[in-house]
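Down below is the structure, laid out as structure tokens.
Missing here is one protein chain; the remaining ones are kept as they sit in the complex.
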Amino acid sequence: MIKVGIVGGTGYTGVELLRILSTHPEVKLTAITARSDAGLPVADMFPSLRGIVDLAFTSPEETDLTGCDVVFFATPHGVAMSHARKLLAAGVRIIDLAADFRLKDTAEFEKWYGMPHACPDILQEAVYGLVEVNREAIRKARVIGLPGCYPTSVQLGLAPLLGHGKPLVNESMLIADCKSGVSGAGRRASVGSLFAESSDNFHAYGVKGHRHLPEIVQGLKAITGNTREIGLTFVPHLTPMIRGIHSTLYATLRPEASGIDFQSLYEDYYRNDPFVDVLPAGSHPETRSVRASNYLRIAVHRPGNGNTLVILVVEDNLVKGAAGQGVQCLNLMCGLDETTGLKQVPVLP
Amino acid sequence: MIKVGIVGGTGYTGVELLRILSTHPEVKLTAITARSDAGLPVADMFPSLRGIVDLAFTSPEETDLTGCDVVFFATPHGVAMSHARKLLAAGVRIIDLAADFRLKDTAEFEKWYGMPHACPDILQEAVYGLVEVNREAIRKARVIGLPGCYPTSVQLGLAPLLGHGKPLVNESMLIADCKSGVSGAGRRASVGSLFAESSDNFHAYGVKGHRHLPEIVQGLKAITGNTREIGLTFVPHLTPMIRGIHSTLYATLRPEASGIDFQSLYEDYYRNDPFVDVLPAGSHPETRSVRASNYLRIAVHRPGNGNTLVILVVEDNLVKGAAGQGVQCLNLMCGLDETTGLKQVPVLP
Amino acid sequence: MIKVGIVGGTGYTGVELLRILSTHPEVKLTAITARSDAGLPVADMFPSLRGIVDLAFTSPEETDLTGCDVVFFATPHGVAMSHARKLLAAGVRIIDLAADFRLKDTAEFEKWYGMPHACPDILQEAVYGLVEVNREAIRKARVIGLPGCYPTSVQLGLAPLLGHGKPLVNESMLIADCKSGVSGAGRRASVGSLFAESSDNFHAYGVKGHRHLPEIVQGLKAITGNTREIGLTFVPHLTPMIRGIHSTLYATLRPEASGIDFQSLYEDYYRNDPFVDVLPAGSHPETRSVRASNYLRIAVHRPGNGNTLVILVVEDNLVKGAAGQGVQCLNLMCGLDETTGLKQVPVLP
Partner (left out) sequence: MIKVGIVGGTGYTGVELLRILSTHPEVKLTAITARSDAGLPVADMFPSLRGIVDLAFTSPEETDLTGCDVVFFATPHGVAMSHARKLLAAGVRIIDLAADFRLKDTAEFEKWYGMPHACPDILQEAVYGLVEVNREAIRKARVIGLPGCYPTSVQLGLAPLLGHGKPLVNESMLIADCKSGVSGAGRRASVGSLFAESSDNFHAYGVKGHRHLPEIVQGLKAITGNTREIGLTFVPHLTPMIRGIHSTLYATLRPEASGIDFQSLYEDYYRNDPFVDVLPAGSHPETRSVRASNYLRIAVHRPGNGNTLVILVVEDNLVKGAAGQGVQCLNLMCGLDETTGLKQVPVLP
């Protein structure tokens, strides 16, 4: 059994990790830390786990995680990087669900997250945990910087276009119009995330700039083999649902790509990826079709056979956009089948 | 492997059966019928099942179910009873999620469901599938009349009181104030169940009389060993959520029961039931704590140590209130552990 | 024009007062205070009021309210009573939307609100602003303790029974099963009121004891002319909608009341009340039928012609349950028609 620890188990990605890992056949949960709730049985905070998770939260200071095989950080930005060196030295592998190991450029990290990076050397070693793009590197990684929820959907939605051998679209004029459920804002008390504020309401935010923009741009550029610059307009919106991200992506075809069969291109690209599902032509994926599961579904449209491609992508932001992708990485890092413990069927309705 | 057929797979209890049975380790789905959608792949109607359920719907007339071990009816009232005799003759066991085999009194059935009963002899044989009350009879049953969603929560909420050796409460003045998510109304197009009608809205219905009332009364009376008459005021309400039932039950203590420790009474009553969870004293169960799972949670209150007991019960109406309890019965009927294939962790948030 | 000030304009009852008063033909808003947002234009916090309310929030310390005719307190408990004496001395009348002037028994106030009462003499003078019960006293009042949202619906739902000349029901065994939208919890950041916590979820709270219980009991007793003791079981629930309270009330008939026509009793009781609407027999009021309006609708049921009455009551918790009833009091206190400025049509859907 793989001994797993979780640092920061009281947020939504934490409880989602617990939901998935508690039934993972090869994992033994050994510790869950939570500074302000140390001593509290996990199931007292999350009654959904009564009889399923018997652990109590422990104080991070008094918890020795060096005996774990893998430690997840489901913490605010800045925590994982402060613990990484010690854990790595003890042979523990790290999967960070926050942003500490995403942006390779430490200046960019500091600009968007407002703190210097604590361990640039480890950052350079870290592997970006976008499985369908980086699978082989993840197998060998000691540190995973797990993609954000928006970046996962945008990158996987555009990867078949940008990862193609020849340029297909105008990479300098990409648009990602993304809609997220409110759980993406986390389990922090804030007025904007109150039911009475965000129910029966819809709005954009962060149009001027959002932390996920540089991450997506870095990732898309990497997908082109760093051969092309990326110009992306990214507009996130808050939508009144708990879980789910729907990304609507717009790309302008290059004239030389006009004859391509994009449906086939996408199907071929993801043929061997168990969690990415390219829907039949003409489909409109629904977020609920992946609710509480690790699947991500994509539909490719070319309205009026014109030169604008419209790519529709849905994922559960807490699963494929966070905890599930983390477990997918864990499986790869531990030599397991990628789908182990991740076959939860989406909950519909 | 147990060969299972489903008659009527296009409603919410149907797709929920598919979600659960598709990962049940001892079950092989062999047929799913749907009159108006024959020929359609199941996953085309429910994309959540893409790659998980490969069957297509078939026409009920052209589908031979006599090779099944067990057949579920997730159909409107009246269908199961018209097929029961033939299937039983072929050695197939039946689990009906509709009302054909619930009410033992055929006059009551006819009054509430507007049709004569097609097979009163089979009705008499049928076992009411409320597992925690009828477990042993279910093991040996050929026909199961599965409880309705409201009746499951109300009966399990009151069973420890009414099943006690001595009378504890005034059985003639029970109140069940029940709140259900909208999926309880089924996947039928109807104005009242539209999002724009039922969102941001709350109302009671059926106060004058509801089909579940005679079923609950029959069940509660049976729980008393048919020793006492039941007087129940049952008020169902529609609440703007997809899944979940919350039943708030009120019972007046008899003076001689005043000294009883009701928390212990409930804990003892359900000590060996894997899916019924009696919460610690003072708790308020949330419907989401059982979302998409077969658990039912109960809290017992006695405000001000007075003579009114308040019992709070939550379940997922589509799981413990329908498909999940059906699979629980299947497990018992087939000699499996009751929890086989039913250990889905509740989805929170 | 009546000069009106609002103390504490940043909560939901505050913005609702602004919505109503901004179009009230006889009112001039002169000041809106908000300690932590002093200087901020009201419409910057609530864009719904752009072009409608031109005032900015001011600091309570630097705002002279003594020139107002009436001041509303839409503040936490404890604020109104600390300002009352000074304002009254200046001839300003007070309408408190919090609890400072509701409970006549200062020991009860201290028990439930955790602070001593600052001005018991003014408390004794204060009039409980339940218009349909206390209309004449309100006309002459200097200080109004406005009823809570739950208490308004429960008291108006039971008043025709308890205010009758002869005892009709068992007053010691009343039950109020109440369901509130999440705006009732206020515009305070709290985890429990987050969208991701309270959407698609339903639960009871405060079964052990809730601040509104003593208020309701006091009010019901007063409605009986203080001739009878009240025994009430009050169970509030949180329901995933923004606005609206649905109270389901249960009362046991006394044998001598069995022949009464309760439909007529209710219709007669409220014949002259413009905001209370007794629905036709057999109705089920919906909370949305009063959304964003000052109406309260009631339906009276007697299932099976038995001895349990079921009263269904709906109101908008922010209007008839708070700001709207406050303006109704204002109108009466200022000699206006009770409906002035309160004729907003409910918003459906």
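As written, the chains take the letters A, B and C, and residue 1 is the first residue of each chain.
The working rule: a residue touches a chain if its C-beta (ideal position, glycine included) is under 8 Å from a C-beta of that chain, and two chains touch if they have at least 3 such contacts.
Keep in mind that what you see is a predicted model, and the values were worked out from it rather than measured.
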Pick out which of B:S22, B:T63, B:S183 or B:T224 touches the chain that's been left out of the picture.
B:S183
Contact with the hidden chain only, please: which chain C residues?
12, 15, 19, 22-23, 46-52, 183, 187, 199-200, 242-243, 277, 279, 283, 285-286, 288-293, 297, 318, 343-349
Residues belonging to chain B that touch the chain removed from view:
12, 181-183, 185, 187-191, 193-200, 240-242
In terms of residues, what is the contact footprint of the unshown chain on chain A?
173, 175, 177, 179, 181, 196-197, 199-205, 207-209, 231, 233, 235, 237, 239-244, 246, 248, 250, 252, 282, 284-288, 291, 301, 303-304, 306, 308, 310, 312, 314, 349
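Assume only the chains that are shown with their structure count from here on.
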Chain with the smallest distance from its CA centroid to the overall CA centroid?
B
Residue numbers at the chain A-chain C interface: does the shared fraction exceed half, giving same, or fall under half, giving different?
same
Go ahead and name the chain pair joined by the largest number of contacting C-beta pairs.
B-C
Between chain A and chain B, the Cα-mean centres are separated in Å by 37
Suppose each chain is reduced to the average of its Cα coordinates; what separation in Å results between chain B and chain C?
39
Centre distance in Å when chain A and chain C are each reduced to the mean of their C-alpha atoms:
46
Contacts with 2+ other chains: residues of chain C:
181, 196-197, 199-200, 240-242
